[in-house]
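Have a look at this one.
Only a single protein chain was left out; the remaining protein chains are all shown in position.
Chain naming follows the written order as A and B, and within any one chain the residues start at number 1.
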Amino acid sequence: MSQSRFHRFLTGVVAVASLAFAAAAPAQAPQASVRPKVVLQMSEADPAKWNLALNNAKNIQTDLGAANVDIELVAYGPGIAMLKADSIVGNRVDDALAAGVKVVACENTMRNQKLTQADMLNKISYVQAGVVEIMQKQQQGWAYIRP
Amino acid sequence: MSQSRFHRFLTGVVAVASLAFAAAAPAQAPQASVRPKVVLQMSEADPAKWNLALNNAKNIQTDLGAANVDIELVAYGPGIAMLKADSIVGNRVDDALAAGVKVVACENTMRNQKLTQADMLNKISYVQAGVVEIMQKQQQGWAYIRP
Partner (left out) sequence: MSQSRFHRFLTGVVAVASLAFAAAAPAQAPQASVRPKVVLQMSEADPAKWNLALNNAKNIQTDLGAANVDIELVAYGPGIAMLKADSIVGNRVDDALAAGVKVVACENTMRNQKLTQADMLNKISYVQAGVVEIMQKQQQGWAYIRP
């Protein structure tokens, strides 16, 4: 190759190397700019635990800004009772829903306890298996809190 | 370069760029195809907690297919009692083992409680420090559930 051709070849090499580094960049610094996301496991029927968790959710939104964080409460096992329409913490769950917190009930648990969606608080969401939802969220990069 | 050479050069650039992107691809979408894996922390001697955890394991296998998920229960501290040969939940632990769940006892805890492998349920596994096992699994991408 002439010098000019060699120069163009080098330019090509640099361009391709840049592409390679650009493609690889997300791998090198994946955590710096990660959106805060947290899933809270609500597997107990203890109102004090629920109040603590709902306080946690509020503090997280205050600290980070409600628009900047995803919060999901997943209720299963004995915890499902706190999402029934007559729940002792129903008002606070409604407040959390209004503030943008996602609240999810486990349909496996509901079936075991002969509950249907008509028995539950309005505006909550449903998943087939609460524990699988919690697993998947973690493996998708969400933090996990067990209040 | 002639047009023909330039064309071959471009082909080379594209080939190398493709290699680069292929190499980088696992970094860009590592979570889409990740195998479900979960470690459950069993640090309490409460049979109700163990039954809930063993139900969790069963639900996870039903929901995802037993062949498609790795489940490991790690017992330490007071939880170790539930893996003794005379455990009140021994039959259910045996069922979980038969279903492909890995059940692990902490040897640090066993030493503190003067237990040997002869005192324990058959077919369980052992690690030096249960809490380190749980840490390492998480840092290797496993989800964590604390029943």
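What we mean here is this: a contact is a pair of C-beta atoms (placed from the backbone, for glycine too) under 8 Å apart; a residue touches a chain by one contact, two chains touch by 3 or more.
Please read all numbers here as calculations on a predicted model, not as lab measurements.
Here the missing chain is touched by one residue of A:K84, A:K102 or A:R146, and it is A:R146.
One chain is missing from the display, and on chain A it is touched by residues 1, 9, 12-13, 16-17, 20-21, 23-24, 26-28, 31, 34, 36-38, 52, 55-56, 59-60, 62-64, 141, 143-147.
Summarising the interface, chain B meets the missing chain with residues 5, 8-9, 12, 15-16, 19-20, 23-24, 26-27, 30, 41, 43, 77-78, 108, 128-129, 131-132, 134-136, 138-141, 144, 146.
Everything that follows uses one rule, which is that only the chains that are shown with their structure count from here on.
Separating the centre of chain A from that of chain B, both taken as means of CA atoms, is a distance of 20 Å.
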